[in-house]
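See structure below.
Heads up, one of the protein chains got dropped from this complex, but the rest are sitting where they should.
For reference, chains read A, B and C in written order, and residue numbers begin at 1 within each chain.
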Amino acid sequence: MYSEKVMDHFSNPRNVGEIENPSGVGTVGNAKCGDIMRMYLDIDEDTKIINECKFKTFGCGAAVATSSMATELVKGKTIYEALEVTNKAVMDALDGLPAVKVHCSLLAEEAIHAALWDYAEKHHIEIPGLKKPKNDIGDEEEEA
Amino acid sequence: MYSEKVMDHFSNPRNVGEIENPSGVGTVGNAKCGDIMRMYLDIDEDTKIINECKFKTFGCGAAVATSSMATELVKGKTIYEALEVTNKAVMDALDGLPAVKVHCSLLAEEAIHAALWDYAEKHHIEIPGLKKPKNDIGDEEEEA
Amino acid sequence: MIYLDNAATTAVKPEVLEAMMPYFMENYSNPNSVYSFAQESHKVVDDARDTIAELLHAKGNEIYFTGGGSESDNWALKAAADAFSSKGKHIITSKIEHHAILHTCEFLEKHGFEVTYLDVDANGLVSPESLKTAIRPDTILVSIMFANNEIGTIEPIKELGAIAHEAGALFHTDAVQAFAHVPIDVQDMNIDMLSASGHKFHGPKGVGFLYLSNKVKIGSFVHGGAQERGRRAGTTNVPGVVGMAKAAKLAHENMEENIKKQIAVRNHLIDRISQEIPYAKLNGDPEKRLPNNVNFCFRFVEGESVLIMLDQKGICASSGSACTSGSLDPSHVLLAIGLPHEIAHGSIRMTISEETTMEDADYTVDSMKAIIDRLRSMSPLYEDFVKENK
Partner (left out) sequence: MIYLDNAATTAVKPEVLEAMMPYFMENYSNPNSVYSFAQESHKVVDDARDTIAELLHAKGNEIYFTGGGSESDNWALKAAADAFSSKGKHIITSKIEHHAILHTCEFLEKHGFEVTYLDVDANGLVSPESLKTAIRPDTILVSIMFANNEIGTIEPIKELGAIAHEAGALFHTDAVQAFAHVPIDVQDMNIDMLSASGHKFHGPKGVGFLYLSNKVKIGSFVHGGAQERGRRAGTTNVPGVVGMAKAAKLAHENMEENIKKQIAVRNHLIDRISQEIPYAKLNGDPEKRLPNNVNFCFRFVEGESVLIMLDQKGICASSGSACTSGSLDPSHVLLAIGLPHEIAHGSIRMTISEETTMEDADYTVDSMKAIIDRLRSMSPLYEDFVKENK
């Protein structure tokens, strides 16, 4: 059901873990729908380049693989360029996802945005085109 | 589906044919329901013994076999004894019939009765217990 | 043995059984499972779907596997009736449909639907005019069989479908006897739904399919799990669908040739019987006819006794539809083409396959001649007929 790339990123996920004192961190998804992703970013203050990106994910194979791929794609990009890492970009990089798993790639995109938003808020800057991510883990209580 | 006896009487039916100037002849059943039996009797005037009995049948395997067995059973009997050749007697002699084919044995019984009735009418005698058979070929026109 | 009952069911072909074998004991997985063991069964089911779709000029996601032709028929009719009951409650079918259609229609009648049963002509043809006359604004569904299982008549499906569509009605065809026997193109022929059954074309029993055009939005018949894209529940019968697809493929690979071959044998049977056995009448259309179907009425004799005597000569044939055996009424199809009861009772259907040879046909006719002779000599109807015509 999954492409080889997905299986590779699931079996050997890149950049799993935490960053101590991250520049930004974001958690999206909720346990009700089944997937939670947390992204940690380490961002260079001056260049605004993402030096390090780590994730933790609770979710299916696609959730893990898209998280892994998303971290790979944003690493080395500026926070402005990182916005171009859309769910489609993540899916393409993974050679596609089954239709029922497309939402995982959306979550990965949202996770990056959430971490960037956190960074932007903390540093009182604005990243053009970045909106406050909606689906975060806090929704769970509201909805339940 | 049929017993060996039924198959034997179907494959090698006894007493098929006609009797010229029979003492009695009866035809029962109708082509609509699928079976027609005609019985010819040659009856000894004095002893009332059935010397000869022949049949012609249009019908399924069971219809042919019950006709054949019925002729065997009545041959040599008096016309009074012949009444004891019921459909059950015919079926038993054939080692039974499938449920959907029981009506064939009823037809055989009726065919004997019809031939006996014809004889009784022609000779102005009464055979105790014999009723005018209903189901004869003439019904067909009435019903259709 | 000479098996002339291929319309009742067929032998599974060696290649078909071979294709099925790996999916009983070796790869027995449920194709919907996550693990890699299930990948192959998932793939072969998808492939089977695509194979069948291609043969019909349909898309893979328009083929839904079922438990057989009867289920497909029930599904098409009941779910379409349910889905469109707010639009109308009128359904049109013909008097010569298989019981899987007719009894389903009776069920629908008990549930508030009105069904028109179109007459057929003496050859068993549904006339497009009669459909035009019967169709109404509240007609939601027209279901006419592609080819009749008893007399082999092939209906003018394309025209009938066009008439249904013009009136805004869905068009279903029971192609259980036609699929993999004659070419079918669902797009060209205006077919929205089509039923087929694996065991009628050398595939396995207990598996069939419903072609459901993507344009048709109807519900499920068997509700439950999400198999068949949520429209037909039940763990997929992997060996069954693989075997059915293989059989369909084989049939289409050699279809033109097989049709020619069968028509030659069929016509030989028809010609010899017509010429050599008196008071025998061919049932069904002589031209618009399934390549494998021969059906005669032999006057003055009754079908079952003919069958038993043929059986004693090693020939398997049938009298009317196999599933109606046990019933006392003669076939509704033969009555619908206008045969009187006593003649209908004398019908014999011989349905050949590509394996049936000219020699088989000759032996069959020779046997039949002797049997009919013998039974007529025992028949009171024949006695009367001869006396009357003396």
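One rule holds for everything that comes next: a contact is a pair of C-beta atoms (placed from the backbone, for glycine too) under 8 Å apart; a residue touches a chain by one contact, two chains touch by 3 or more.
None of the values given here were measured: they were computed from a predicted structure.
Touch with the chain omitted from the figure is made, among C:His103, C:Arg136, C:Arg272 or C:Lys288, by C:His103. Residue-wise, the contact with the chain that is not shown comes from C:Asn30, picked out of C:Asn30, C:Asn123 or C:Ser213. The omitted chain makes contact with just one of the residues C:Thr51, C:Ser94, C:Gln227 or C:Asn295: C:Gln227. Residues touching the missing chain, restricted to subunit C, are 1, 3, 5, 8-14, 17, 24-25, 28-30, 32-38, 66-71, 73-74, 98-101, 103-104, 106-107, 197, 199, 204-207, 219-227, 233-240, 304, 307-308, 310-311, 315-319, 321-327 (touch as defined at the top). Residue positions on subunit A in contact with the hidden chain: 7, 10-11, 13, 16, 18, 27, 31-38, 56-61, 63-64, 100, 103, in rising order.
Keep this in mind: only the chains that are shown with their structure count from here on.
Mean C-alpha position of subunit A lies 92 Å from that of subunit B.
Looking at subunit A, no residue sits in touch with two or more other chains. Shown for subunit C are the residues that touch two or more other chains, of which there are none.
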